[in-house]
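Inspection log for the structure reproduced underneath, given as structure tokens.
Just one protein chain is left out here, and the rest sit where they should.
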């Protein structure tokens, strides 16, 4: 194993309904400081985590979706999204607060196989 | 409203993977003492709650499925099960620790409409 | 009308407790009587005064305590509480620990019982 | 091999913690090194010594403490713990509260990291 | 009977179960992650339009806002928490979580 681990966060859950996405992001921000090869993959309902235009004021819940924008400042620049998950939910790149690379399922499968660790959130 | 409330427990979740079914049963046993019109409906993965032959010894988890048998002693005799949920899971009445009345979805819909309170577990 | 509410999930982890709170306060604004909120399953964790919440987030337990201050009965199921390490020593103001009989009473006495769960 | 385990769910409510425990003990029986078990999300509730479990059920927290006695590092995420009312005062033997950096270390140092979640 | 659905129809079969047992005319409220079913332009839009032939479908405004969903399917009624309470005044409830 090389000195640098390939760590991928697989964001699969919708935000706000459950905490996985939010606490997952907290983990990503910490790991960003460890100089590993960190990437984020948005699949299934996880694609909603980076939806633009979220306003949680009426619910009093912390609006963390825009926080995904700070990832770049943490040297986490590898963001991927599953095309089919976007398409079936009627979402396009314009809908997101960040600009992940759009991959098909074969590309994602390959990328996952290359990882040392996968964290599902 | 009459003096007696019609209360139906809608058992929808699989046992052991989550606690809903077990803690739901605990509620049923308590409510049985209140002389209300209590019934139990098994739908979706809830039908697995009354599967015969469960053995949780290797996991050390409490095996509560056989406890459904004591309901009769608590004067809870109205047990219903959704035919389609059974069929799609390859289960027949022989598979269960109790003998619920088999209903189709129209009959269940009607029964649900007649209830004062529905508790999902 | 007489409303009762059942909360089945813990705070922050699921939105159920938030939704129940929003529903209860909206119902109180409409002058409905909330005869009780029953916390079951992981819902019992809503009652812990030990929760230490950051200033930029809502404080779910405190919000419920405020609802309790307005006279709403906040009942924590004893059986579920024991499994999750909730007891009288950690109970926030306004909550009380009691049995499933209380949920039965709410079911019988309310005009509407609404379940918030996951 | 060096194994690490991530537990994402609370005890009793979901089976995740049970499964993680069975996996960890089976791996130890096979002489694998468990470099750590990290408790995140509601998983932090596994660490509460306040849990009061009936004699006919397994005691999940106590089982983990026994794993800890065998030298396994049981790390409870501080951010997640605060939200759920878990702090040093309620921590069962063998657990310690620390940051997400510990999970990062486990990810880097382990040969296998297995997540048990819901 | 008012049916409450709080799970994403992309992740869970809760909405399916609800539809199986909801009598004709019974209203359905989508809230929490359930509101993703109300969004316009998804693979589920045709299905939800079908549902609306038999059921009034509501989506909770506060949850739509929190998730950044601006445009709901034609015919889905957006209501806020006071509207949710009014629905409960008129109907007993069944939760499909």
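Letters are used for the chains, namely A, B, C, D and E, taken in the order the chains are written, and counting of residues starts over at 1 for each.
We take it that contacts are C-beta pairs under 8 Å (C-beta built on N, C-alpha and C of every residue); 3 or more make two chains touch, one makes a residue touch a chain.
The shown structure was predicted, so the numbers you read here are calculated from the model rather than taken from an experiment.
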Visible partners of the omitted chain are A, B, D, E
The listed residue (D:19, D:47 or D:61) that touches the chain absent from the view is D:19
The one residue from D:43, D:68 or D:117 touching the chain left out of view is D:117
Note that subunit A touches the absent chain at residues 10, 12, 43-44, 84, 105, 108-110, 112-113, 115-118, 120
Missing-chain contacts on subunit E, rising order, are 10-13
Missing-chain contacts on subunit D, rising order, are 1, 3, 8, 15-16, 19, 22-23, 25-27, 29-30, 32, 112-118
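Here, only the chains that are shown with their structure count from here on.
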Min route length, chain touch network, subunit B to subunit C, equals 1
Every chain in contact with both subunit C and subunit E is listed here as A, B
If you tally C-beta contacts across A-D and across B-D, the winner is A-D
Separation of the C-alpha centres, subunit A versus subunit C, in whole Å, is 33
Whole-Å distance, C-alpha centre of subunit C to that of subunit D, is 28
Whole-Å distance, C-alpha centre of subunit D to that of subunit E, is 38
Where subunit A touches two or more other chains at once, the residues are 16-19, 59, 61
Where subunit E touches two or more other chains simultaneously, the residues are 6-7, 32-33, 62, 92-93, 95, 97
A full list of chain pairs that touch reads A-C, A-D, A-E, B-C, B-D, B-E, C-D, C-E
